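This is the structure I have questions about; it appears just below.
Not every chain is included here, but those present sit where they belong.
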Amino acid sequence: MVVVMKPGAAPEDVDAVVSRVEASGGSAFVSRGVQRTIVGLVGDIAAFQTLNLRAMPGVGEVVRVSKPYKLVSRENHPEATTVSVGGVPIGPDTFTLIAGPCAVETPEQTLQSALMAKAAGATLLRGGAFKPRTSPYAFQGLGEKGLRILADVRAETGLPVVTEVVDAADVALVAEWADMLQVGTRNMQNFALLQAVGSAGRPVMLKRGMTATYEEWLMAAEYIAQRGNLDIVLCERGIRTYETATRNTLDIAAVPMMHSLSHLPVIVDPSHSGGKRELVVPLSRAAIAAGADAIIVDVHPDPTAALCDGPQALYGDDLDELARACRELPPLVGRRLVS
Amino acid sequence: MVVVMKPGAAPEDVDAVVSRVEASGGSAFVSRGVQRTIVGLVGDIAAFQTLNLRAMPGVGEVVRVSKPYKLVSRENHPEATTVSVGGVPIGPDTFTLIAGPCAVETPEQTLQSALMAKAAGATLLRGGAFKPRTSPYAFQGLGEKGLRILADVRAETGLPVVTEVVDAADVALVAEWADMLQVGTRNMQNFALLQAVGSAGRPVMLKRGMTATYEEWLMAAEYIAQRGNLDIVLCERGIRTYETATRNTLDIAAVPMMHSLSHLPVIVDPSHSGGKRELVVPLSRAAIAAGADAIIVDVHPDPTAALCDGPQALYGDDLDELARACRELPPLVGRRLVS
């Protein structure tokens, strides 16, 4: 960390900072400039943060230089991680298609969606049994009954299952039925939930909070990692901006940025980013080209009857286009489609 | 709701919309314009939303006109609500000062903070025992021990207690000790938590999500209300914008806007909005002048030693200035300071 003193800070102010740092076991290097004095700190950042240096007399700014996350950082773990979900890899050499219905509605709709997904090249099945909905009056998902449907469809299709969990109290139940636990955008800073999935013994897909910075997202991953679970996949799903013509703004640069900051796989959700069917294929192509390790896509056999997010579900020709992109694009960025 | 057909939509497309609406028990009025046809719907909005009209052939846009929240809306409940917290009112004729430490650290620090708060005119004590922190390496609060300290300080000072709850599993415990439950910004869409506090039999302070729209905020309140608890106070605490010089951007217009959309009290947190001590008094003055029913302010006897958010805690002269503003400004906007 670097402490920047205010112009005109007294020498005793500088001394007080140095003393406090040294008392905590760190070292402080003072550079007295013409306009300002700067103090560089070396030692344990976490300890420095409890010192409250920003509140000391004469202190202008405290600039953090090291990263506040450790277990998930690339700096401390240069090699890219591959996460295995029921035997299906998500990692640096491959490209994985995850697809399925937004919400599990019936056994038939779920099976049909899974078969459509598989035909398009998907090797993992998505599907929501617990749905976080903005409105208390909207369909909230089938709960445990939905989990059972997913397990049945897995048995029939062979596709491992990714599904969301929305409350720490449900983690054990969901972990019993699912191959991968999804933490949704609204829960990215639900710390009790993060800690629970960190102890659940299942890989976790951590969606980016609607307005989370890269750093906050990685800190959320660090909460999971701290419980011993490093099988984490980061999912960019669009952020909230002033532009309302799309549901969210897909931050495509998050793919290379997160790959440079972290060793974890980074995937993209093109369905929830754009919120419109006609955007799913172009955004999927962009995600593959930008280096995503996987994409997760909504499909539905009859979108006009879907209970959740019908307007963005793929089917028919669009799904064929997606399948073609998943076959043709990965080789151009040094990957092969997992099949 | 209004359905706007695409230019060139076929008459059968329009008929299909009308049929689906009527089949659900609603009525549809068709206006055929030169460029487009518009279908106005009358009936049960919640039912219309499940119809997935947006996905039907020929449909361009579906524009919602009624409000999606009911129990908390001003339209359905024109009179402003007063919420009583341990006998202290928060409502349209009064102005209430809520103050205390960001985090409960020790019995002494909590008591001293409470006495400072009371001397400045506060009639409710804030203080965090369960702290949601971005970093897993930061101080996470004292938990139940902190709740006991708060109860002791209440006994000594007579100030009812407002404290945060971060997990649905803790709601019963916190409700046992506290007079008002606070739902923090990161949990505004933690629906399990909202439902739990809705059943806890205590008034709730619902902070605005960091990037929640007014409507999403009111939908979150609706989740609480739906469980039978209408003792809800809405707290504006700054939103996330591109400007990083302040911690958040206080959306001062939220005070009159939320008062016009909802019958619930609206309060402001000037400490977490700005994140800087020197902003607390000006923002508090602005909040009172804009019509806030209360403000909630961090105080600390020794901010440089605070374990949480020291740089924004008030003490000394600043606290005197705040006290003066709380006495002098409310009468100019038709309110009296609760004492």
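When the chains are written out, they are named A and B in that same order, and each has its own residue count from 1.
The rule is short, and it goes like this: a contact is a pair of C-beta atoms (placed from the backbone, for glycine too) under 8 Å apart; a residue touches a chain by one contact, two chains touch by 3 or more.
Note that this is a predicted model, so its numbers are computed, not measured.
Taking the 2 displayed chains as a starting point, can you state how many identical chains form the whole complex?
4
Everything below uses one rule, namely that only the chains that are shown with their structure count from here on.
Per the contact definition, I'd like the list of chain B residues that touch chain A in the complex.
Chain B residues touching chain A: 46, 49-50, 52, 54-56, 68, 132-139, 166-169, 186-187, 189-192, 210-211, 216, 219, 222-223, 226, 240, 303-307, 310-311.
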